[in-house]
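Just below is one structure, and these are the notes that go with it.
With one protein chain removed, the remaining protein chains of the complex are shown where they sit.
Moving on, here comes chain A:
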Amino acid sequence: INHIVHNGGLYKRPFNEAFEETPMLVAVLTYVGYGVLTLFGYLRDFMRQWKIEKCQNATEREEQKDFVPLYQDFENFYNRNLYMRIRDSWNRPICSVPGAKVDMMERVSHDYNWTFTYTGRVIKDIINMGSYNYLGFAQKAGACQEAAAKVLSQYGAGVCSTRQEMGNLDKHEELEKLVARFLGVESAMAYGMGFATNSMNIPALVGKGCLILSDELNHASLVLGARLSGATIRIFKHNNMQSLEKLLKDAIVHGQPRTRRPWKKILILVEGIYSMEGSIVRLPEVIALKKKYKSYLYLDEAHSIGALGPSGRGVVEYFGLSPEDVDVMMGTFTKSFGAAGGYIGGKKELIDYLRTYSHSAAYATSMSPPVVEQIITSVKCIMGEDGTTIGRARVQQLAENTRYFRRRLKEMGFIIYGNEDSPVVPLMLYMPAKIGAFGREMLKRNIGVVVVGFPATPIIESRARFCLSAAHTKEMLDTALKEINEVGDLLQLKYSRRRLVPLLDRPFDETTYEETED
């Protein structure tokens, strides 16, 4: 279903998001596949229990066999019998910088993925379609690397303290001022780990007696932070504004469950780009609802900062909104800036409060100086303050790559989820055998992809997730697309029942690309 919304002037550009429905035959066959694997799983468990087969997974000790069983739940069953069969598609060790091309160590398994051995060979120049390297800052040469090396020789690598004790370097102050300027907010604070930013700061902002309205498909860090805080959590359907409005109305009208008192705070948790779906949040509508019902908004821009918007400032700039409308703007430095860590931006009172009360500020080690310098250099590059136009060119290159790649995949006939402008491209695989087959076939053809299966996605909707990068040249994308086409024909992955006609008003790719390439 294509949602092209021109909704009361809230959206200044068309919002094209599509989640094509699973074809019935494919769903049935997927269940058949899972059924067969489950039966064989039971058979293997039986054989392991009766010692016909050697048991290689974790079990209780002999003395503890009479205790309550530890490994009988569905998750462990899935792990032993389904995940183990295709485990070679994950945790692949790489041995170079994860840029547009990466080197991977070859490994084989002689006992069906229970153990791996390295052959010693290194597979070179694999096209990397899996790293979160949206603007291509994962480099081993260039301005960022030189600045980081200089700071490393000046400050060393370790900080040996938390922010509140002796770990507050002048580099951290510089970074925070720069990030605040980049985002257009009053003040910002940076933390060492993106996951910890979410999970440790939401408990500092809300507590018992508050209400959290969180999207169905929020990331584990947001869910963990929400649960740790002790507030009441209500879930609204993914990106569905009617569901959110209904929940807000119920919250205002009925108040807290037993005492009927008004909620102390209502916090809406959304993400900029949802990494498993490739969908972009309907931010104008969320902000309109937030203002109408007087609640607060926490926006997690982990994947969208640097990747959306004409100058890379994220989903707020993409929709042309003001950053003052979002109460708490959170993001990470891992994806578009080639470093590690997270930040929270907002009003000065909020950030000063977080400096004192956040668990991450009080207990977590502060960021390492070379990492801080990498972020400072990359942010300056994106803003154009280093005197070059590299940053701007990269943002544009990413947008071009995104549109080209998504359009070509849709034309080939794959089912692609998500918004037209999101650099995260999930390609639906559905059947469990195809998850393993896709990963292996793509590696044979020298392309590294990330495939995602059950616990991260619903059980029948497994997918391959491509992350585009500004470092990918058109030749790399063409090679990748050719191989994906081949593998799609080989594995019969072209499920889409609607073929897009190529746009006739624009001349085909060769000339379009040359127009915008520097």
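Going forward, a contact is a pair of C-beta atoms (placed from the backbone, for glycine too) under 8 Å apart; a residue touches a chain by one contact, two chains touch by 3 or more; residues count from 1.
Please note the rule applied: contacts and distances are computed from a predicted model.
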{"item": "Protein name (UniProt record) of the chain left out of view, among \"1-aminocyclopropane-1-carboxylate synthase\", \"Sesquipedalian\", \"tryptophan--tRNA ligase\" or \"Serine palmitoyltransferase small subunit B\"", "value": "\"Serine palmitoyltransferase small subunit B\""}
{"item": "Hidden-chain contact residue, picked from the options A:29, A:105 or A:122", "value": "A:29"}
{"item": "Of A:130, A:418 or A:432, the one touching the omitted chain in the full complex", "value": "A:432"}
{"item": "Positions on chain A where the hidden chain makes contact", "value": "29, 32-34, 36-37, 40, 85-86, 112, 431-434, 436-437, 490-492"}
